[in-house]
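Below: one structure in structure tokens.
Every protein chain but one is kept in place in this view of the complex.
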Amino acid sequence: MQVNERKPLIVAFCCNWCSYAGADLAGNNRLSYPADVKIIKVPCSCRVNPMFILRAFQRGADGVILCGCHPGDCHYTSGNYYTRRRMALLFSMLDYLGIEKERTRVEWVSAAEGAKFAATMNDFAQTVAALGENKRLEDLRCKK
Amino acid sequence: MQKITRDLLVEKAVSLLENGTVDMVLGWKKGEFDYDITPAVFADADSLKDFVFDDFCGANFSKYLISNTKKTASKVLVFLKPCDTYSFNQLLTEHRFDREKVYAVGIPCDGMVDIHKIRAISGEGIAKIECGEKITVSTIYDETVNIEKADVLAERCVTCKSKKHVAYDELLGEDGEVLESARFDEVEKLENMTADERFEFWQGELSRCIRCNACRDVCPACTCEKCVFDNPASPVENKAAANSFEEKMFHIIRAFHVAGRCTDCGECSRVCPQHIPLHLLNRKFIKDIDNFYGEYQAGEEVGSRAPLVNYTTEDLEPGEAVEGR
Amino acid sequence: MYRISTQSLNTLFEEISRVCTLYIPSENKKGDSVYTRYETGVEYSNKLNTVRSPKDFFFPQMENLMEFKTEGKTVQLIDIREETEDFVVFGVRPCDVKSFEVLDNVFLNEPVDTYYKNRREHGVIISLACNRPAETCFCGTFGIDAAKPEGDVSAWMTEGYLHLKPNTEKGEKLVSAISGILEECDDTAVTALQENINNIMKKLPLANVTTEKFGGGKTEEFFNAPEWAALSESCLGCGTCTFVCPTCQCYDIKDFNTGKGVIRYRCWDSCMYSEFTKMAHGNNRLSQKERFRQRFMHKLVYYPENNNGLFSCVGCGRCLAKCPISMNIVKVMKTLGGKDNG
Partner (left out) sequence: MQRIGVFVCWCGSNIAGTVDVQAVSEALKNEPGVVFSANYQYMCSQAGQNMIIDAVKEHNLTGIVVCSCSPRMHEATFRKTAATAGLNPYMVEIANIREQCSWVHKDMLTGTEKAIILGKAAVAKVNLNTPLVAGETPVTKRALVIGGGIAGIQTALDIAEAGFPVDIVETKPTIGGKMAQLDKTFPTLDCAACILTPKMVDVAQNENIRIFSYSEVTEVKGFVGNFDVTVKKKARYVNEDICTGCGACVEKCPMKKVPNEFNLGMDNRSAIYIPFAQAVPKVATIDPNHCNMLKNGRCGVCSKVCAAGAIDYKQQDEYIQEKYGAIVVATGFNPISMDKFDEYAYNQSKDVITSLEFERLTNAAGPTAGKLLRPSDLKHPHTIVFVQCVGSRCASCAEKGKEYCSKICCMYTAKHAMLTRDKYPDTEVYVFYIDVRTPGKSFDEFYRRAVEEYGVHYIKGMVGKVFPEGDKLKVQASDLLNNKQLHIDADLVVLAAAIEPDKSARPLATMLTASMDTNDFFTEAHPKLRPVESPTAGVFLSGTCQGPKDIPETVSQASAAAAKVVSLLVKDKLKGNPCVASSDELMCNGCSSCERVCPYGAITYEDKEFRMPNRTVAIRRVAKVNPAVCQGCGCCTVVCPSGAMDLRGFANRQIIAEVDAICK
């Protein structure tokens, strides 16, 4: 493999009820997106601890995306509203520390939005690829 | 205005001990020098001879109430400066001690001084410090330096947010007002830098961290029975930062865990042996919270709902957060 | 004895750094003095103490020991040590120089800590007498002479000159390597300075703190002393005192799974921490009082008991300056040592 063909690594946390199902629907409809995207299922976007996001970066992820039900549609009524606040603050803090804000994203993807899921992942993968390797939140020990 | 002196506080403490209102006093104890004051528990009038009160009494006693209220069947007397009262309320909101077991005496404060700033002016070898609007420092090298108190105020006092007590059973002297402070200026300055500059700034600051945990251990919001960074079962546990990632990780998580709960008391920056401006991380969250969700001052009211355990359906999206400030 | 004009200090640093890596105390942005790798432009700081002690050079806070890699069901062990090169540390204060002796007793006795030994052998210490001790200094309590620093090369800063006197083979070697810029001199100026320093030392506020009451064999006497409760009352349990201390030598060994292998590393531990020396059965010191007591008993009783009376404190005063609640070994010694102490 050529050096400049380095594939970015993207961790996508998807809530079980909407976004994971949206990803399944993208699959059902054979809507492709880069294989760099690896999905971790969580019951709700509100299960995602900022620690998980930092951990992913530490371990070599170049981008982390969180997908949940649209605000108002949370299976658990309010989980994604808390997600929205937590991530707004976390992302703002990462930016404050000089870490590229484009490496983190929250998207609301419903179970019916297979196409949106695929489009979102394509777009995010492209954005992250353009940023290059994650240097500012890396742990060199994990990169050998 | 009634001048708050050491003798006034001791008198108050003695009378409360003697009339049985309290059986324990949290106060500042004299050290080896004029500045190295230790928070201490005084159990009787006799022990109060070592009680001091001056411009070095910065320590926030709120956190000590968690353990000390458990030790008494009566009440603990605590002296609270305005900023301490916010921490006091926040701890009550989180059910960390029994309000019934505390007798809180509010005392006005016109700012504490920073020995590090004094030493930078006087040099090493401080023999004596006389406090007042003008501070006189004499050294063992027979030098005397006069310093304006304003020049050596502790950083958190320079940007004091409130002279108002939000909790007390009894107030000595007069209460002040919530102030329009410039406490977010530094944060704004950083926000206005480029991402590269910010990265370099924080990389530089955080690289000095020696993970002594003083910031965490002094923090009145950090009252976990077991901190995630100490718990071997936790995936982030560590005793030292291996690299800049772990430095950032620690400080992001530390600040995040107190986001919406931090009263901006400034103890973290005060105790940092490496002078890392940790309050600028906490203040960033406070500023964002104010901007995103409406002004919120942790500890202003007991029982208020912290921004991270609250929401509205109209909150801004995380993608807008960086631009939204 | 040799000397060089203080105006040529940078020439000296340039010269040494030509021979090997040199670290000198230099002020950071916050006005604190820290050991900094010398390169042109780095300014020497005459501050008394660095924030972190020079023990970092031999016993760093974090050190990778080895690496394991797994391939299928086999484990491969990799020594990841890099060859240490010679280095010089300039401006080590007499107290800090003494701290190396405390550390050596721990790391160089059997079983020898080869990681430490390796660095120790490659390090050359240029010590520096203290012209202006601080109020927090109490090295005299432990028999350290601030006017007569030990180390591979001793140095004094007199009016206009830096005086150098090699003490060891390593020191001789270094001095001869840079002798081109040094001039030989007598010790008149240094003797005068020493006298001056000795006079100051007597006037220091902590000059009368003594170790008389402490030392090996005192466990019974102090272990159950009632004073520990009040002394440790407001201790936050942070590690500041242990991490700025030049003699604290406790560490923990941990594994870090990188996903591609395991890095075994050691890092400083602190007896103030709740997880310190936690074992399979649990923790043997459950309260902060016990942990606090451990620290001072170790410094004042256990260590001297095992090391011919050498105390594990050198009176540098860092903990006095840095403790968030201003509790420290001097207050402990004065409280436990009776009224006469100090």
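A, B and C are the chain letters, set down in written order, and residue numbers restart from 1 in every chain.
The rule we apply is simple: a residue touches a chain if its C-beta (ideal position, glycine included) is under 8 Å from a C-beta of that chain, and two chains touch if they have at least 3 such contacts.
From a predicted model like this one, the values you see are computed outputs, not experimental measurements.
*Asks:* What are the shown chains that the left-out chain touches?
*Replies:* A, B, C
*Asks:* Among A:67, A:106 or A:142, choose the residue that contacts the chain missing from this document, as touch is defined above.
*Replies:* A:142
*Asks:* Out of B:46, B:133 or B:225, which is the one that touches the chain we can't see?
*Replies:* B:225
*Asks:* Of the residues in subunit C, which ones touch the absent chain?
*Replies:* Answer for subunit C: residues 72-73, 257, 259-260, 286-287, 290 touch the chain left out.
*Asks:* Touching the missing chain, which residues of subunit A?
*Replies:* For subunit A, the residues touching the absent chain are 9, 11, 17-18, 20-21, 23-24, 26-28, 30-33, 35, 38-44, 46-52, 55-56, 59-61, 69, 72-79, 82, 86, 110-113, 118, 142.
*Asks:* Kindly note down the residues of subunit B that lie in touch with the hidden chain.
*Replies:* 70, 93-96, 222-228, 231, 233-235, 257-258, 305-306, 308-310
By our rule, only the chains that are shown with their structure count from here on.
*Asks:* Going by the touch criterion stated earlier, list every chain that contacts subunit B and also contacts subunit C.
*Replies:* Chains touching both subunit B and subunit C: A.
*Asks:* Find me the chain with the mean Cα position closest to the mean of all the protein Cα atoms on display.
*Replies:* Centroid comparison flags B as closest.
*Asks:* Determine which of the two chain pairs, A-C or A-B, is joined by the larger number of C-beta pairs in contact.
*Replies:* When A-B is set beside A-C, the one with more contacts is A-B.
*Asks:* Need the CA-centroid distance for the pair subunit B / subunit C, whole Å please.
*Replies:* 30
*Asks:* Express in whole angstrom the distance between the two chain centres, defined as the mean CA positions of subunit A and subunit C.
*Replies:* Taking the mean C-alpha position of each chain, the two centres sit 47 Å apart.
*Asks:* Can you work out the whole-Å distance between the CA centroids of subunit A and subunit B?
*Replies:* Taking the mean C-alpha position of each chain, the two centres sit 37 Å apart.
*Asks:* At least two other chains touched by the same residue of subunit A: list those residues.
*Replies:* Each of 141 in subunit A touches at least two other chains.
*Asks:* Would you give the residues of subunit C that are in contact with at least 2 other chains, written as numbers and ranges?
*Replies:* Residue numbers touching two or more other chains: 256.
*Asks:* Provide the residue numbers of subunit B that touch subunit C in the complex, in ascending order.
*Replies:* 31-33, 35-41, 59, 64, 116, 120, 123-127, 140-141, 204, 208, 210-214, 216-218, 226, 230, 232, 238-242, 270-271, 273-275
*Asks:* Spell out the part of subunit C that touches subunit B in their complex, as residue ranges.
*Replies:* Residue positions touching the partner: 28-32, 47-48, 51-52, 61-62, 132-136, 200, 203-206, 230, 233-234, 236-240, 242-244, 252, 254, 256, 265, 267-270, 273-275, 278, 320, 322, 324-328, 330-331, 334.
*Asks:* Touching residues of subunit B toward subunit A in the complex: what are they?
*Replies:* Within the complex, subunit B contacts subunit A at residues 187, 190-191, 195-203, 228, 235-236, 242-243, 245-246, 248-249, 252-253, 255-256, 259, 281, 284-285, 288-289, 292-293, 307-313, 315-322, 324-325.
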